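Worksheet: one structure, shown below.
Every protein chain except one is present and positioned as in the full complex.
Letters A, B and C mark the chains as written, and numbering starts fresh at 1 in each.
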Amino acid sequence: MKLLYFAWVRQRIGIAEEEVTPPANVATLGDLVEWLKGRGPGYAAAFANPGVIKAAVNQEFSRPDRRLSPGDEIALFPPMTGG
Amino acid sequence: MKLLYFAWVRQRIGIAEEEVTPPANVATLGDLVEWLKGRGPGYAAAFANPGVIKAAVNQEFSRPDRRLSPGDEIALFPPMTGG
Amino acid sequence: MIRVQAEDFDVGDEIDRLTSGRTHIGGIATFLGLVRDMAKGRPVTAMTLEHFPGMTEKELAKIEVEAQERWPLDATLIIHRYGRLAPGDRIVFVAAASAHREAAFEACMFLVDYLKTRAPFWKLEEGAAGAEWVEARESDDLARARWEADSSLAKRVRPA
Partner (left out) sequence: MIRVQAEDFDVGDEIDRLTSGRTHIGGIATFLGLVRDMAKGRPVTAMTLEHFPGMTEKELAKIEVEAQERWPLDATLIIHRYGRLAPGDRIVFVAAASAHREAAFEACMFLVDYLKTRAPFWKLEEGAAGAEWVEARESDDLARARWEADSSLAKRVRPA
C-alpha cells in the first residue's frame, strides 16, 4: 500500500511518501500506525501520540478502525489548520 | 422653521423643502404633522397615516413628542430602506 | 471610513486600501449589495436611491463607532451610493477587518442590519407598471432589533 505523510508527520519521518507491505496482522488503520511506530525513531516521534493523528484512506477521512486493503492509498497527518 | 421632505412624502407634497411659520399652538413634532395635513390635498396624502412617518430634527431622529423651536430644521420621511 | 457617493467603486481597490500596511489584520468580512432585477416577483428595470445629505454621513459614522465599540476591529468601511442605478449595479459595500474572523463577520452583519433601517436612504424601483417606493421590511427591523437586545454576541468575541 502507498503511504503519504504531511506537515510535521512528514518532517519527523523524513519522507513524503513510500510503498509498504505490512504483515498480515495489520488489518486496520490503527494497526498500521502502531506498526509504523516500530520502524525507526522518526516514525516513533511522528506517531508518539496516535490520538492526534488524522488519516485519509483513498482521500476519504477515516477512523482507526477502518479496515485496509493492499491497494489502498493512506495519508497520515496532523489536525488541519487551513483557512 | 425649515422643513425637508424625502421619498414619497416629498412626491406627494410636490416640493423638497420649504420655510414655514406654524401658529403658536404647534409645539411638538406631532402637532406640526397635524397642522401640515390641513395645508392641502398633497399634505393630507403625505400624512394620511402619521404613524408611519419618521422625522429628524436638526438631523437627529425624533419622536412625535419632541418640542420644536423656530430655528429648527425638520425632515419628514417614510421608513428608511437603505442597504 | 464612510463614503456616500453617486460614483461606482472597485471592491478590490477598497479592500486593498483598507488593509495595506496593516499586517496584523487576519480577516476581512465584507458585504456587497447589488440592484436585483426582480422585486416581489416583478421585473425591476432601474432603482433610484434618495438620501438625506449630511444626516446620512452622520448616521453612518455613528453606526461605525458603535461597531468599533462592540468588536475588536482594525478597520471598517461603509460605502453607499445614491442616484439612479441599473440591475446588477453595486449599491452598498461594507467591510470589517479584525485579527479575529468571528469579530469581522459579526461586525459586518451588524453594520448591514443597521444600514437597512437607520440610515436615511430610500429606494424607488422602476418596472413595467411604473415607479414604486420600496416598503420597509419587517424582517429588517427584526434583524436590527436582535443587536439591540443581545449584546452577548459582542462579548463572546471580544478578547477577555
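Please note the rule applied: a contact is a pair of C-beta atoms (placed from the backbone, for glycine too) under 8 Å apart; a residue touches a chain by one contact, two chains touch by 3 or more.
Given the structure is predicted, the values throughout are model-derived calculations rather than measurements.
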{"item": "Touch partners, limited to displayed chains, of the chain removed from view", "value": "A, C"}
{"item": "Touch list for subunit A against the chain that is not drawn", "value": "4, 6-8, 56, 59, 61, 75, 77-83"}
{"item": "Touching residues on subunit C - with respect to the absent chain", "value": "10-13, 15, 19-38, 87-88, 99, 101-102, 104-105, 108-109, 112, 143"}
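Going forward, only the chains that are shown with their structure count from here on.
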{"item": "Euclidean distance of C-alpha centroids - subunit B vs subunit C, Å", "value": "27"}
{"item": "Chain centre separation in whole Å, for subunit B relative to subunit A (CA means)", "value": "74"}
{"item": "Computed distance of Cα centres, subunit C from subunit A, in Å", "value": "48"}
{"item": "Per-residue overlap in subunit C, given as positions that touch at least 2 other chains", "value": "none"}
{"item": "Multi-chain contact residues (two or more partners), subunit A", "value": "none"}
